[in-house]
Structures are given as structure tokens and as C-alpha cells.
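Yeah, one chain of the complex is gone here, protein chain that is, but the others are all in their spots.
And then chain A:
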Amino acid sequence: MIRRGLRAAARLGHHGALPGGPYILPRFSLASAFGSSMDSLVSRFCQEKTDLKNYALPNASWCPDMLNLYHEFLEKTKADGWIRLPSFKSNRNHIQGLKFPLVLTVSSDKSDCHIFTRCIKTEGQGYEYVIFFHPSKKKSVCLFQPGPYLEGPRGFAHGGSLAAMIDETFSKTAYLAGDGLFTLNLNTRFKNLIRMGSLAVLNVGVEKVEDQKLYISCVAQSTDQQTVYAKASGTFLQLQLEEDSSQY
């Protein structure tokens, strides 16, 4: 059953362009089609009607570059097929109606868990970011502004924080584009340091899907594209989530 689902996911990965016109999110439906279509994953992920706090919204700490690009992409969500991804406290909040396979449940799953990139709550201090995803192109753009908690060399972001942001963007893209769940490989080549409080734009794209693995790459650069901060590639294991019948 899982194998069929994975093959279905792989086929969907090669699916051509979605119907033209404004991209409207399908209504969330429990009786979703066999296997998780990208539409279903996206709608469960985004949870249009929710009280959960969405961390991927502008706040006072966002620099002008970040605000400008954010609004540019927000415009593109109206007609060009881009989707602004919300960002909740835990990955559990992004899989409404689904659950992780039994083999993955661990006893140490506490309620005060936070996703790594959203654990520093004070605005502007840690990871400030928002991801825009394009389903048919299987691409993402992440606007990332590192704060003082992420400091490495004085005045610049720690390399590990960029690797983490790349992994997180990879992870969301791989999941929505093709049920990618676990990072198998992350290869990061650092070129230049990111000044704290400035914007880094991460351009991510799925390269191919093969043998239950999803291959993905990223170029992180400055707003004006003059400086490349890092290039990275990743491999993700495809693992389809199960329907959570216990909720209904």
C-alpha cells in the first residue's frame, strides 16, 4: 500500500502544469483522493482556518529588503501560482488529518516541543523567515533574516544557522512536492558570510525524484544577487503519512 502510494507520489512529481488562472486552494476534504496529492498535502499544511500562531508574517524586526520581497511574492500568490506557507510551532500542526507512521512514534514526544527554527520567540532575535512555494514548478523561495542569537563571527550569522535554514526549506519543499520526510544527505558549500540582520534569499528547486528519494538543491544569495552565500544539495526519503482515523 505504501509502495503504491509512493509510486503515485512519484508520478505526481512529474505531473505537468496545473490548470491556468489564479491558483485557488482546494477545500480541505477528509475524503481526499487515494494517495496524497500535492493539493491535499498543501491544504492540510496551510490550514486556512486556524487559531494557531503563524510565525511567517511580517513583524517590526523585518528589514526593508525582506518586506519588499515579501510583498513582491505576495503579489505573485494572486496570479502566478505561488503559495505563501504558514509556519506553526510544531510540524505536527502542519499535517492535519494525517499522522506519522507508527514505527516513528517515540515516547519522548513532549508537548513543549518546538520546531528548531521557531524556538527563539523574541521577534528579530533568531530565525526570521517565510517560505513561498510553487507547486507546479516544485520550487521554493525562502526569505531569511538571521538575528543576533544566530551570531557566529562577530556581526555575521553562524554557518550552522544557514545550514539549518537550508535544511528546513528543503524539508518543507520536499514534503509538499513529493512526500519527502527525512533528510538523508545535506551537502553545504559555504562561500560568504551573511551579515546579521540582512536578508538572504534561498532559491530551492527539486531536481529529480527517483527510487523513493527526492533530490533538491539550493542557492543562497543576497537580495541583489551579487553575493552568493552558499550552495547546497540535499536528498530526502519519501515516506507517505497515514490518514489519522482516530480523530474522526
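General remarks:
The working rule: a residue touches a chain if its C-beta (ideal position, glycine included) is under 8 Å from a C-beta of that chain, and two chains touch if they have at least 3 such contacts; residues count from 1.
Everything that follows uses one rule, which is that contacts and distances are computed from a predicted model.
The subunit not displayed here is recorded in UniProt as "Acyl-coenzyme A thioesterase THEM4", chosen from "Origin recognition complex subunit 5", "Peroxin-7", "Histidine-containing phosphotransfer protein" or "Acyl-coenzyme A thioesterase THEM4". Touch with the chain omitted from the figure is made, among A:Ser37, A:Thr183 or A:Thr223, by A:Thr183. One of A:Lys76, A:His158 or A:Lys213 touches the chain omitted from the figure, and that residue is A:His158.
Per the touch definition above, the residue from A:Ser37, A:Asn54, A:Ser90 or A:Thr223 contacting the chain not shown is A:Ser90.
Listed for chain A, the residues touching the missing chain in the whole complex are 90-92, 100, 104-106, 108-110, 112-117, 119-120, 149-154, 156, 158-161, 163-168, 171, 181-190, 192-193.
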